[in-house]
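Heads up, one of the protein chains got dropped from this complex, but the rest are sitting where they should.
Here the chain labels run A and B in written order, and each chain numbers its own residues starting at 1.
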Amino acid sequence: MNAIALEFKKNAVRTVKDLQRRQLVKTALGNFEIARNDKVARFQDWQKARYVAAKLKWEALENLHANIQRLEENLKKNGAIVHWAATAEEARRIVSAIAKEKNARLIVKSKAMTAEEIHLNEALEKEGYEVVETDLGEFIVQLRREPPYHIVFPAMHLTRYEISDLFAQKLGSQPTDKAEELTMIARRVLREKYIKADIGITGANFAVADCGVISITENEGNARLTAALPKVMITLIGIEKVIPKLEDLALFLPMLATAGAAQLISGYNTFYSGPRKNGETDGPQEYHVILLDNGRTELLADPIERDALRCIRCGACLNVCPIYRTIGGHSYGTTYCGPIGAVITPIMRGIEDWQQLSYASSLCGACAEICPVKIILHHHLLKNRKIAATKKPVWWQKIGFKIFSKISTCPTLWSIITKCGRLLQKLHPLVKGSRLDPAYAWTKERDLPPIAPQTFKEWWRSKK
Amino acid sequence: MKVTLFIPCYIDLFYPQVGISIVKIFERLGIEVEALESPACCGQPAYNTGYHDETKEAAIKLMEQLKDAEAVVIPSGSCGAMVKVFYPELFEGTEYEILSKEVSSKCYEFTAFLVNRLGVTDLKATFPHKITFHDGCHGLRELNNKLPPRVLLSKVKGLELIEMKEAETCCGFGGTFSAKFPIISTAMGETKCASALETGAEFIVSCDSSCIMHLQGLITRQNKNIKTIHIAEILAQQ
Partner (left out) sequence: MNDRGTILASIQEALKKPSVKQDIYKAEDNISELIKQVMPPVGESFDERLALFRKNAQELKAEFYAVNSTDEVVQTILKIKDAEQWKSVATHPNELTESICNRIGLPILKLTAGYDITEFEKCSASITVCDCLVAQTGSVVVSSASTGGRAISVLPPHHIVIAKKEQLAPTMSDAIALVRKKYNGNFPSMVSFITGPSRTGDIERILVLGAHGPKRLTIFLF
């Protein structure tokens, strides 16, 4: 097993044992589920809405070549500067060049998973810029120097008390057990940052080709301020986010909010088309949009896996996933955790290193059931496993399955193995649950039932 | 009508009474039953691990055995889904494509067969106990089999079904997952057991002996005050 896989197992085990944190996450997601179901019920036909959303996203991908060029053309018409980044490195280079050119010191950021993906903050900090996350959850995890725990709720693994201690330690604030007071502490700190910042960086949820518009969804208003006050605004967006028409957002925005945040609509859904226009009061003088590939065209090139590019990053699949609820977001060790991360990470970052994410699933399908754009996530996990087993088979597994296949297709062998098993299990109590136990993985924490004195097949033969 | 019964490997070895109960139920209904001698396994463990070539030998043998069957009954949502949903995917674009689709179309999970195909809901069974029902994920989501077991249980005399919280959440078995990631698997199982215990039920009932094997393994090890039983065993009780 490679180092990344070992790390994954180690972290998973650690979270499994942290019962308190698991309970915190489980309660939060349980309450979330109730609120979400209430919003889903307000749609006239949620299931049909999923079909329509899936179709729209699917068509958008089918026509990505034309759509993305149209987006570029229209963004330019609106006065934005469009950059293309094939890799994370190139995207970092572009941001860094803009910061350098503007003599920037302070950069404020609203939530952007693309920035997490390319490790933008670390790169900018290394170059001496102060980078401040403004989304409250992101602000908290940034103070802890840790990645987001969830793609939508970055600090959901922390209690008020932990956050209060963190603020006291890092910001010098008075301890409090009130979420509101903690929020106000962050508000005061961040207010000043927006006003002083030279550059605002955002992610995005959709890019609309026919108007040249970037759509950003949020609840806090931090992206709004990030886009309003600094002189330069940069949006870092994955190329799969391009949709053809503004009208499609009438469906996507409510579905994104419902599936991802248990709201009929998010607090702020904002379309940005360019820098401040003539006659407008405020807003940045320059607007840069960076179109990021970084492995997305790899997914697109696979006619099956490309489905996963429909993802609108709502986080619904994480919320319902019993694995995510058990091992938490940090165990995955990758930017995109949960089922969607387990589907796309092995393809985007290499099956050899990341296949364990695809195997760490009971394939229950709760994710696919909730996905607003109908990505059959657990079937994609199966496909990833096939790719892994084909590219880099584990020899003992391959031989094991071959032998089992021979035994299970030969009645005589099956009957011999049954009898042998019965004999051997008499010795089992000697090693049961110990490392010598061939069934250790099972028996360490569970009992194994005994082979019946008469198996079904034996009964059937005797009956006949 | 003649039914061909496919008993999955772990039921054969560990839970023969499930198969025996099903044979008895069909005989009582006047339905002729033929149980398959071989293969013993549908090939799902290899398939779910990504080893498709190693899956095919068992799958082809099973499909050939079922070629002339009138109706195929599998007392497991998981193995049922393998044959019904994943065989056609496995053999797409191969010489077995048509056969896999034919077999798929006449294959039923046991309770779905009773309710949806035969229209039988009342088996005149008696089971005077409080139970809670665990949906196996494959039965629930691949086969859309939420209702049939509940319809059948509702007709059992003396039986009281108390639904548990998060009844649709996976128990953590997940086939080879349970051995590859035992800690995650058992943690999920514990959550499931806790939900079941909260109902005060005496039994966890399921259509899937694989989930039962996992949950009972935890229950026995941790001396929890609840038992597990396959739905067929309840339906066979007179």
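Convention: a contact is a pair of C-beta atoms (placed from the backbone, for glycine too) under 8 Å apart; a residue touches a chain by one contact, two chains touch by 3 or more.
All values reported here derive from a predicted model rather than from experimental measurement.
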Inset, instruction - Tell me the shown chains the invisible chain touches, ordered by label. - result: A
Legend entry - Residue touching the undisplayed chain, where the options are A:Thr15, A:Asn78 or A:Thr235: A:Asn78
Inset, instruction - Decide which residue listed in A:Lys10, A:Lys55, A:Arg105 or A:Arg144 touches the omitted chain of the complex. - result: A:Lys55
Legend entry - Given A:Ser173, A:Asn222, A:Thr235 or A:Ser405, the one touching the chain that is not displayed: A:Asn222
Legend entry - Touch criterion as defined above, residue of A:Met113, A:Leu264, A:Cys410 or A:Val431 at the omitted chain: A:Leu264
Legend entry - Touch with the omitted chain, as defined above, among A:Leu19, A:Ala97, A:Leu171 or A:Ile304: A:Ile304
Legend entry - Sites on subunit A contacted by the missing partner chain, in the whole complex: 24, 28, 31-32, 42-46, 48-49, 51-52, 54-56, 58, 61-62, 64-65, 68-69, 78-79, 83-87, 90, 134-137, 140, 153-156, 158-160, 163, 179-180, 182-184, 186-187, 190-191, 194-195, 211-213, 219-222, 224-225, 227-229, 239, 246-251, 253-254, 263-277, 279-283, 287, 291, 293, 297, 300-304, 306-307, 374
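The rule is short, and it goes like this: only the chains that are shown with their structure count from here on.
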Legend entry - subunit A and subunit B: spacing of chain centres that average the CA atoms, whole Å: 32
Legend entry - Footprint of subunit B on subunit A - complex, ascending: 9, 12-13, 16, 22, 26, 30, 322-323, 326-327, 359-366, 368-369, 382, 384-390, 393, 397-398, 401-402, 404-411, 414, 418, 421, 441-442, 444-452, 454-460, 463
Legend entry - In the complex with subunit A, residue positions of subunit B that touch it: 7, 9, 11-20, 23, 35, 37-41, 43, 45-52, 54-55, 57-58, 61, 137-138, 140-142, 166, 168-170, 172-175, 177-189, 191, 213-214, 216-218, 220-221
